[in-house]
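For this depiction, one protein chain was excluded, whereas all remaining protein chains were kept in their positions.
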Amino acid sequence: MNEFLQGGLYGGGIIVAIMTSLLFVLWTERKMAARMQSRIGPNIIDPLGFLQAPADVLKLLQKEDIVPEKADRALFNYAPVLGAAVAIAVAAVVPFSATIVGADLDVGVLYLLAAGAVGVLPVFAAGWGSNNKFALLGAMRAIAQSVSYEVPLVLAALVPVILTGSMKVSEIVTFQQNHHWLIVWPFFLGVPAFVLFMLAMLAESNRIPFDIPEAESELVAGITTEYTGMKFGLFYMAEYLHTVIASAVAASLFLGGYDGPFAPGVWWMVAKTFGMVVAIYYLRWSLMRFRSDQLMALCWRWLVPTGVVLVVASALFVVFAG
Amino acid sequence: MAVSETPPVVAPAPSVRTVDTGTNFRHPLYQVLLETPGLTVGTAALDDLMTWGLTNAMWIFPMATSCCGIEFMATAASRVDIDRMGVIVRATPRQADVMVVAGTITTKMAPRVLKLWEQMPEPKWCIAMGSCAISGDFYRNLYSVVPGVDTFLPVDVYVPGCPPNPEALMHGMMRLQEKVRRQRKGENVVPEVKPELLKITQPSVPRLTDPSRPSEQSHQQELSSDDPTTTEETAALVVPAGEAPTLAPLVAADFEGLLGELGVATLPTDGPPIIPLAQHLELARRLKAIGYKQLVTIAASHWPAGKGRKGADAAEVEHYEIAFAVRTIGQGSRVASWAVKALPTEPVLTLSGIYAGADWQEREQFDLVGVKFAGHPDLRRIMLAENADAHPLRREFPADAHAAPWR
Amino acid sequence: MLLHFGPQHPSTHGVFRMDLYLDGEIIVKAVPYCGYLHRAVEKLCEKLAYVQLTPIVDKNDYVSPMTNEQALVMAFEAMLKLEVPRRARWMRSLFAELQRIASHLLAIGTFSLDLGGALGGGSTVFIHCFRERELILDLFEDVTGARFHYNTHTIGGNRHDLPAGWGAKVKAALDVIEARLPEYGAMTLENRIFQQRTKNVGVLDGELALELGITGPNLRASGVDHDLRRDAPYSAYDEVKVKVAVAKAGDCYARSEVRVAEVKESIRLCRLFVDGMPEGPINSGKPTKLPVQTKIPVGQTYVGIETPRGELGTWLIADGTQNPYRLKIRPPSLHSLSALPYILPGQTVSDAVAILGSLDPIMGEVDR
Partner (left out) sequence: MTAGLALLAFLLIAVAVSGTLLVVAKLLRVVSTKHEPLKEQTYECGEVPSGLAWVRFHARYYVVALFFVLFDIETAFLLPWATIVKEAGATGLVAVGSFVVVLMLGWVWASRKGALQWQ
C-alpha cells in the first residue's frame, strides 16, 4: 500500500509538472513557428504572449459541446479522456532523476512500447465514433501508420536493451552514466538507432512529416473534425504530451537521461527533453508531409530492415566486442 | 425566376446578441452562482477570467470565398500576423469561435454558409468582411448574389472595404473583443450598424433598378448618353504616331481557304463567319486536322426577335448565335473562329467529341444562355443550381432578378 | 464511399466542390461542381457602360486583377481601332509581369500549404511567399492607391502614371525577391518530400490539355511550347524576347517548376521594362464626361492575353450602344479544372489536394 501511495505521490507530481510544462512548450512552439515565418507570434495578450495557452484552455472550457446526431456517443465522448490518459501513461516509467520516477518497472521498455501502442485506440475510437468521413479516413490512416511504425519502434528500442542488458529504464540510464551515452558509443549503433527511434516515435505521435491522420489540408481536421470545446482540447493536449514524452523517452534511452555534470540530474533531463522538443518543432515547421502510401513504403521497405540489421549488429557487438 | 436552390430558412434580422443573457444559449454555472447570495465578488472575478479567456483566444473559421479571402490570408501572414492576438485559423467549424465571411456569398452557397454557421459551437460570433459580405457590393441586385450575409446570419462586426486591408480585419477583431468584453459586463452595446460606406459602394448603374436610387438621376443619365457635350481637353492626350495595334484577326489565311472549300464565300469583316449548322462539325474536324488543336472558347448569345430591338432587322426571328474559337499552337499562334445560328428549337451538335474541352464550355453556355447541344454526354447545369429553371443570359432575363428570400 | 470535398474546404482554393467516389483512399471517380461563386459578372457587364467594366472584371481573377483589366480594355481598343501609346503599352506589360510574379508566389505558397498543412512546413513557405507578394502590392499601391482591384487600365491607355522614383523601388523589390527565391527552392522543388509528393502525380497529357483548352503554366508543364506573350505578342511583348519555360513531365512537380521558372523570367522582363520605359503620354482615349458616351460600333472580336493562369480572353459582341451586347470572358482556370475528371481517378485523397493546388485555379474567374 505504501508503494501505491508513494507511486501516486510521485506520479501526481510528475503529471502536474508535465502538464504545466505543456504551457511553456505550446508557447515555445508558437513563438518558434512565428520566428521561422518572419512573424512575431502571440504578444498582445501580455508581455511575450506567455499566457496564450491558458487563455486557449479557458476558452475551450466554455465552448458548447456538440455530439453529431449519428455518432457513437460512448466512443465519441470517452475517446478524448482515454487519449490524454494514454499519452500521459507512457511517462510512468521514465526516470526524471535518480529518484523521481513514477513506477520503475523491470520491463520498462516493454511497457513503453505497449503504452505507445495503446495510443492508437483512442484515435481510432474518435475517428470511428464521430461517424464523419474525414475522421474515418484519418482514423484508418492512423491505424495503418501506428501499427506499421510499431515494428521499427520496437526494433530501435531493442538496441539499448541489448547493449545494456536490461529492460528497466532506470538501469539503462545508470548504464549510460557508468559507461557512455548510447549515442556516443557505440555511435555506429546508437546514432542510427536513435534516428530510427525518433522517426518511429514521431510517426506514432502523428507529428509532421508523419501527421497524415490529422492532415488538415486534406482531411479538414482529421480525427478531431467533429470535436468541440475541451474534448478537442484533450486531443490537442495529447498531441503535445506525446511530443514531450517521446522526447523524454528518447533522452532516457539514448541521451543518457538525467546524466550530466554540474547540475542536478532533473535539470539535465528537462534540458535534454526540451532540446528534443525544439528539434521536433524545427522539423515540423520546415517539412511538408508524406502521403500515406509513401509513409507505409518508407516503413516497411527501409525502416524495418534497418531495425533488424541494427538489432543483429548490436547483438554481435555485445557478444564479440562488448 | 427561381435560380437559387431551395432557399434556407432565413432567420429574422437578429438584434444584438449578448453572451450572458443571449437567447441562443445559457450558462448553467453562472446562473447558479448568480442566484447564490454573497458570491458577487467571486462571480465577478470568475466572469472576468472567463471573458479574458474568450476574448484572447478567438479562433477563426474562414468562410473565405473570393478576393477578401486573399486579404484574409495576408492578415495571417507576416506583415500583420493576426496570431499576435492569439487568433489561429481552424478549418472545421466545430473548433472555431468567429466566422469571418470574406467574400461574395451566392444564393447557391448561402445554405451551406448557414449550415456551417449552425455547426459552430456557442458562443460564436460573425464578422462580415468586405463590401460583398456586408451588402453584396455591386452584385447585390443580381440574380445569384446574396445582398449581404446579415440577411441570414447575425453579424457582429462589419469590416468595410473592397477588400479591407489586413489591418482593417485586425481592427475588426479588436472591435469584436471590445464588444464581447462590454457585453459580458452587461453594458448596453450599440448595435453594429451597416457602415455608411455602403452608399459609396453602390454602383452607378443606369439600368439596374435599385429602389434606393432616385429615378430622375437614372433618367438623366439615360438622356445624356446622346448628349454631344465634351469635357475639357487634357494636354497629355495626344495620340503619338506609331504602328497600328497588332491584334490577331479572327480569320487567318489557312482558315479562309478551308471556308472556301466548304462553300462559305462571303466573309464578314466585323465578326466570325457564319457557318451552316450542318457543316459545323465538319469544319471543326478539319480545323483540328490542320493544326488548330486548342479549343479557346465557346460564346453563345441570345438574339430575341428583331422587332423592338434597337438597330435590328425587324424580320429577324429569335435565335441563338454560338461562336467557337480555336487556336494553333506555338510561334505565330492564330485564332480561327466561326459561328452558327440556331433557332431555339434547333439542336446544335456538340463539339465535345472533337475537342474534349467543349464539354464544360457547352455546359456553361447551356446553363447561362440556354442553347441545347445535341449529343452532349452530360448536359447538366454548371454554374446555377441544378434545379434552376431560368437561363440568365437570355436577353429577357432581368439583371435584378433575385430569388424570393433575397429580394 | 462518396466524399463531398468542398465547397468549404481548406484546400479547394475558394468554394469549389468535388464529389470523390473513394475505394479506401483511392479515387475511383471525381465529379467537380463549380458555380458556388457565380456572381453573374457577364450579366452585369451587359447592363453597364464600357468604361464601368474594369472594376467589375478586377474581381474575376482576384489574384492578378491587372491582367483582367488588360484583357478587357484590349478587346475594346481592338473594336474601336484605338491605338495605345507606347508608354502605356510598356506600363501594361510591366504591370502584367509584376502581377505574374505576385500571382505565382501566391500559387507556390498555397500549393505548399496544401502539401504541408497549415500547421507545418507548408505554412512557412506560404507565409514567406506572402511576405514577398506584399512588396509587389506596395508597388501597385504606389501607382494606383489600391492593394488590389486597381482599376488602372482605361480604354486607350492607363489611368495612373508612374510616380517619380518608382522604377528604383521596383528594382529594389525585384532584388529582394530574386535573392529569396533559392530559399523557397530548398523548401519546395529541391526538397525530397516535396518531390515525392508531386512527381508522377496528376500527370496531364499534352494533347488532352490542348483539347481541354488548358493554357498557361499548366499547359507548358505538359510539354507544349505555347505562350501568347511570344506567339501572339501584344502590348510591349513584340519589342522584347520572352523566354518560355516548358517542362515535359506534366505532373504537379512540372507545374511548380514552370511557375518558379516563370517568376525568374518575369523578374528579368520587369528589369527590361523598367530600364526601357519610354516617355510620352499614357492615354490616347478621347476624354468623355459621362461613361455612357463611350460607344463601340457593331461587331464581334476576340482578344486573348497570357495571364499568370493562361489565356484570358474576352469575346465581345457589340451592338453600337454604350453597353456590350454580350461579353464572354474566357477564364483559364475553368479549363484547368475541366482536367480534374481525367486526372483524378487512380490517385489518393492526398493527391487530389496536390493536383488541385498545382492547377492553381481561382474560383472567382471559374464561376464569374
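Per-chain numbering from 1; labels A, B and C assigned in written order.
One rule holds in what follows: a residue touches a chain if its C-beta (ideal position, glycine included) is under 8 Å from a C-beta of that chain, and two chains touch if they have at least 3 such contacts.
What you see is a predicted model, and the numbers here were worked out from it, not measured in a lab.
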Which chains here touch the chain that is missing from view? A, B, C
Which candidate, A:Gln37, A:Thr273 or A:Ser292, sits in contact with the chain we can't see? A:Ser292
In the whole complex, of A:Ala55, A:Val161 or A:Val270, the residue touching the missing chain would be A:Val161
Touching the hidden chain, out of A:Glu29, A:Glu150, A:Glu239 or A:Asp259, is A:Glu150
Which parts of chain C are in contact with the chain that was left out? 1-9, 17, 23-26, 348
Residues on chain A facing the left-out chain by the touch rule are 1, 3-8, 10-12, 14-16, 19, 60-71, 80-81, 83-86, 88-89, 92-93, 102-106, 110-111, 128, 130-136, 140, 143-144, 147-148, 150-151, 154-155, 158, 161-162, 165-167, 220, 225-226, 229-231, 233-234, 237, 292-294, 296-297, 300-301, 304-305, 308, 311-312, 315-316, 318-319, 322
Residue by residue, what part of chain B touches the chain that was omitted? 23-29, 50, 92-94, 112-116, 118-119, 122-123
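Methods note: only the chains that are shown with their structure count from here on.
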Remotest chain, chain C as reference, centres from CA atoms: A
Out of every possible chain pairing, which has the most C-beta contacts? B-C
What is the distance, in whole Å, between the centres of chain A and chain B, each centre taken as the mean of its C-alpha atoms? 46
Rounded to a whole Å, what is the gap between the Cα centroids of chain B and chain C? 18
At what distance in angstrom does the C-alpha mean of chain C lie from that of chain A? 44
Would you pick out the residues of chain A that each touch at least 2 other chains? 37-39, 216-217, 220
Multi-chain contact sites of chain C, meaning residues that touch two or more partners: 9-10, 118, 127-128, 131
Residue ranges of chain C touching chain B (in the complex, touch as defined): 7-10, 14-15, 34-40, 42-44, 46-49, 52, 56, 59, 62-63, 74, 77-78, 81-86, 106, 118, 126-128, 130-131, 133-134, 147-149, 207-208, 210-215, 224-226, 228, 230-234, 238, 280-293, 297-304, 311, 313, 315, 317, 319-323, 325-326, 328, 330, 334-335, 337-338, 342, 363-364, 367-368
Spell out the residues on chain A that touch chain B in their complex, using ranges where they run on. 30, 34, 37-45, 49, 51-52, 54-66, 216-217, 220-221, 224-229, 232
Of chain B, residues touching chain A in the complex: 25, 49-50, 52-54, 56-59, 77-78, 81, 83-86, 90-92, 94-95, 97, 119, 121-123
